[in-house]
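Every protein chain of the complex appears in place save one, which is left out.
Letters A, B and C mark the chains in the order given here, with residues in each chain numbered from 1 onward.
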Amino acid sequence: MVLDLWRRIRRVGTSAEPPPPRPVADRPDRAVELGGSVQLRHVDAGSCNGCEIEIGSAFGPVYDAERYGARLVASPRHADALLVTGAVTRNMREPLRRTYQAVPEPKLVVAVGDCARNCGVFAGAYGVAGAVGDVVPVDLEVPGCPPRPEAIVEALRTLTGR
Amino acid sequence: MSEALLTQLVGLGAGAVLLTAVLVLWLRELAVVIRVFAAQGVALAGLVAVLAVHEGSGELAVVAVGVLVLRAGLLPHLLRRALSAAEGERRVTRPLVNVAASLLAAAVLTLLALAVSQPLVALAPSPVTAAIPVGMAVVLIGFFVLVTRRRALSQLTGFLLMDNGITAVGFLTGAGVALIVELGVFLDVLLAVLVLGVLTGRMRDVFGRTDLDELRELHD
Amino acid sequence: MNAVGAGLGVALLLALAAAVAAPLAPRTARPAVAGAGTALCGAAAVLAGVAALAGQRLTVELPGVLPLTGLTITVDALGGLFLAVVGAVAVATGIYAIGYGGPDGRGVQAALPLFVASMLLVPVAGNVGGFLLCWELMALTSLLLVAAEHRRRDEVASAARWYAVMTHVGFVAILIGLVVLAGHAVDDSFPALRSAGAQLEPATAGLVFVLTLVGFASKAGIVPLHAWLPRAHPEAPSHVSALMSAAMVTLGVYGIVRVGFDLLGGGTPWWWVLVLLLGAVSAVYGILQAAIATDLKALLACSTTENMGIVLVGVGAAGMFAGAGNLLLAGLALTAALLHVGNHSAFKTLLFLAAGSVLHATGTRDLDALGGLRAGMPVTTAAFGLGALSASALPLGAAFVSEWLLLQALVHGLAVGGVATAIVMPLAVATVALTAGLAVAAFVKAFGVGFLARPRSAAAARAHESPPTMLAGMAVAGVACAALALAPALVLPAVGRVGGALFGAADPLAAGLLVVRLQGFTGSLSPLLVAGAVLVGTAAVALGARLLAARSRDRTAVRLWDCGAGPLSARMEYTATSFAQPLQRVFDDVVRPEQDVDVTHHRESQYLVDAVRYRLRVPDRLEHGLYRPVLTAVAAWGRLGARLATGSIHLYLGYGFVAVCGLMVLLVAIR
Partner (left out) sequence: MSVAGITVALVQAVVVLVGSPLLLGIMRQVRARLEGRAGAGVLQPWRDLRKLMRKQPLTPRGTTEVFRMAPLVLMATTLAVVAVVPFVTTAAVPAAGADLFVVVALLTLGAVALALAGLDTGTAFGGMGASREITILALVEPTLLVGVLALSVPVGSTDLGDIVTSTLRDPGRVITPAHVLAAVALGLAVVAETGRLPVDNPSTHLELTMVHEAMVLEYAGPDLALVELASAMRLTVFLGLWATLFAPWGIAGTTGPGAVALGVAVFAVKVTALGAGLAGAEVFLAKLRLFRTPELLAGSFVLALLAVVASFFFG
């Protein structure tokens, strides 16, 4: 059983695609301060889970966002940046603010997906408190519904600068 | 061969036999248990081979080959067949005593074996007889498996464990077990395995499982 | 009249004076009088003990004191050691008692100094009669103190009953044992017993040893005779708990050592295998109960059983080594055991006094209702922290030194006694190791849940620091703990001499102020250097972190990370029960907890749960198994007896009359 797992590993080899050229977008200077290591806390502020799936694949073997120095962590205390998805619902407004307060300086916020940027199709819907920008200061936005993994990886690379 | 080297090799062989016995107690998956049992057969054969080289007796060498064939080849094969026949049952044993407790029990049994086999060792102190306690310990552990396992198959492994232990003690006491005796032992072990294999088959036909607790139903 | 005599005499006089003065003093002053008297008495006793350890001897014959036998006082090194230990505990608890007050009834306040005095007399009594008298006096006075608060709480009464019965069963066992021994001697003085014990046939000697072992083990709280300990210690006033748990219990060890090694001269190996196994079982069982206990003082009481178990492991190992002829190793093992007695007295006093101050401040002993005491009572928290560190056998703690010595003795003793030791020693090492691990768990729980984090009840939130005298008492014990942890060399040479002298062997170790080095084996330990390394390391790391960390951003206080939801309430914290749950589950087969979950459903629909109540009890299995049958049998006998006792006085007198006549007839018959 161990052996055939080993064989499979040998057959597949590295499935990570070669890294695309480094993005040219200008980096927020707080990101420069982090020096190539960005730990992310993901907050689902009311997403439809489309963006979560894409984030998952961005950190999967094919796109492998970790190779650029980005990592998902379990606590905002360990985090440098919040990865917020979805339009902020009433119930998530306060938790999102508190999560932001829990992150030590310097900290950034990445709004992933159209809902996070401008409530997308849920704009003005009952129970939606607004976009992420209305609750916490957003430094970087990733458009798309859901955004492609490449786009997410590109945003993360602008943070890590690698 | 030199005394020191003999001590080393006997020690290693005995250690391997004991380790495999403990592993049989430790592991749940029957297929793995059978593999470990085969490994024990190899270790036992190695032990006998070392003795053969040490005493330079061809008879022992033949016996060593026999041990290898039977205990590392034939018996595991039979067990594996019985297991594959037991398709559909849970392939994981559910011991009556939980694993941690039975491991501690194995430790105590080993110490007990050491205590009781001291006079035996004292008869003819030598690097070879020093390993007798290990054989004893394997016998006791095998008995323990026989007592605490539910499935007929895993009990079978316990029985075979005991037999390995007895064989080891037989050779280590330097009694120079005669070839014919050894063959006899082989044969009746084989017989026992076949009989038990058939029994398990019949049981499965009757009860659909080989959980020995089911046999209680035969009372009434 | 040398320093020993002077110290001892002064101590006893002070105790008597305090016992007389306390009841006469006005109600408010009583605790002060009794406490101060006890403390001074203890101080004098410490002087006497130190003098005895320094080599002074004392023998006084007081024929008039006791009918028939008289009372002989003999102070030797072993007695001096326990004299010093008991005295030191008395000093700390005496000072503490001034502020603690507790029940201020006349009898109780008079009993405290008497209790200490009797405990001081036990290790110096030089004849069977005197020894038994002091032992019984000790039992009675401690019983008085345990029962002190029986009017307020029923548990106290039941605890006192348990204690009374078991301590007297033990007393009877010791009585029979020593009388059997004295029967073979010219008189009942210890020297005579010594010479008699030498040429006693093995069977009789074994009988004597087992009988006395039963008695002394029941006093030392050794499994399976421990049942009274987790009852009596929590219910007694805290300074009394400290005296009992740190001083009285150790006298059981004194008895075993005195009778086994001194009077009976070592005996046969199986005695000591028995002692070692009893110790091993007690150690593991006691600390396991402590690890899952949620009552702070019950936890400490169980840990007393554990520590006495460790001591007995050392004593038993010493006996086995001596039987195998390796006196040096025997001396080392016994030294480790005796040092652990001292360490245990120090940290257990500190812990019980701190627990008392918590009880004083919050009125509860339930760990699940404590927490957050750091804010209200910093000194008590620090004291308990120090005690917990010392108790959990970690470096910088006192118990670490003695357990290190014990482990060294066990490791080197593997091959000493052939197969016997080769089989017993690994188990002993494993036991000590498991005990150490579980002790860490128990005391991390006690300190982390009881004193850190946030309060789990209003009482804990309102906690305030205790009066200065109580803090002073804790300070004395704390200083003792620190000294024993960092500079064991202060006491080790003396203790080593005691251990060596019993076997007529050389000192088992050379204790410099910096390094403790074993004699005859390579092996050395330097508590001071280890502590220094850790402290210097901490300072260096702190400095380095400061230098490297960004100076632009300074430390700010933030709210706890509550996953963004509302504030964390105390009910969301881990309690002692939940902390111990994994251990309790791992050792399920040993502790057999009784838990029941009852779910009350909502009125409208059974699918809506209204409330879930979960109750968990961990009864003492051994107690259930061993004591229940005995108790039921006794009860049955009682009913039988009730049939004889109809209440008519004539009938009772008749019984007596018939008995007397029967006796006379018997006399006539055998003449």
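FYI, contacts are C-beta pairs under 8 Å (C-beta built on N, C-alpha and C of every residue); 3 or more make two chains touch, one makes a residue touch a chain.
Here the structure is a predicted model, which means the values were calculated and not measured.
The chain not shown here makes contact, within the complete complex, with A, B, C.
Taking the complete complex into account, C:Q408 is the one of C:S238, C:N326 or C:Q408 that touches the chain left out. The hidden chain makes contact, of the residues C:V180, C:L207, C:L274 or C:V444, with C:V444. The chain omitted from view is touched by exactly one of C:G107, C:G325 or C:P582, namely C:P582. Within the full complex, the residue among C:L452, C:A633 or C:M664 touching the omitted chain is C:L452.
When the omitted chain is restored, the residue from C:P31, C:G170 or C:G523 that touches it is C:G523.
For subunit B, the residues touching the absent chain in the complete assembly are 4, 7-8, 10-12, 14-16, 18-19, 22, 26, 98-101, 103-104, 106-107, 110-111, 114, 127, 130-131, 133.
Interface residues of subunit C facing the missing partner chain: 291, 371-372, 374, 392-396, 400, 404, 407-408, 410-412, 414-415, 422, 425-426, 429-430, 432-434, 436-438, 440-441, 444-445, 447-449, 452-454, 514-517, 521-526, 529-530, 533-538, 540-542, 545, 548-550, 553-562, 568, 572-574, 578-583, 585-586. Where subunit A meets the chain that is not shown, the touching residues are 2, 5-6, 9, 12-16, 19, 33-37, 39, 61, 64, 66-69, 71-75, 77-78, 80, 104-106.
By definition in this document, only the chains that are shown with their structure count from here on.
Any chain bridging subunit B and subunit C, meaning touching each of them, is missing here; the list is empty. Highest inter-chain contact count (C-beta pairs) belongs to A-C.
Subunit B and subunit C have Cα centroids separated by 48 Å. If you average the CA atoms of subunit A and of subunit B, the two centres end up 57 Å from each other. Contact residues on subunit B toward subunit C in their complex (touch as defined above): 98, 101, 111, 114-115, 118. If you check the complex, the residues on subunit C that touch subunit A are 553, 558-559, 561-565.
Subunit C makes touch with subunit B in their complex at residues 419, 422-423, 426-427, 589.
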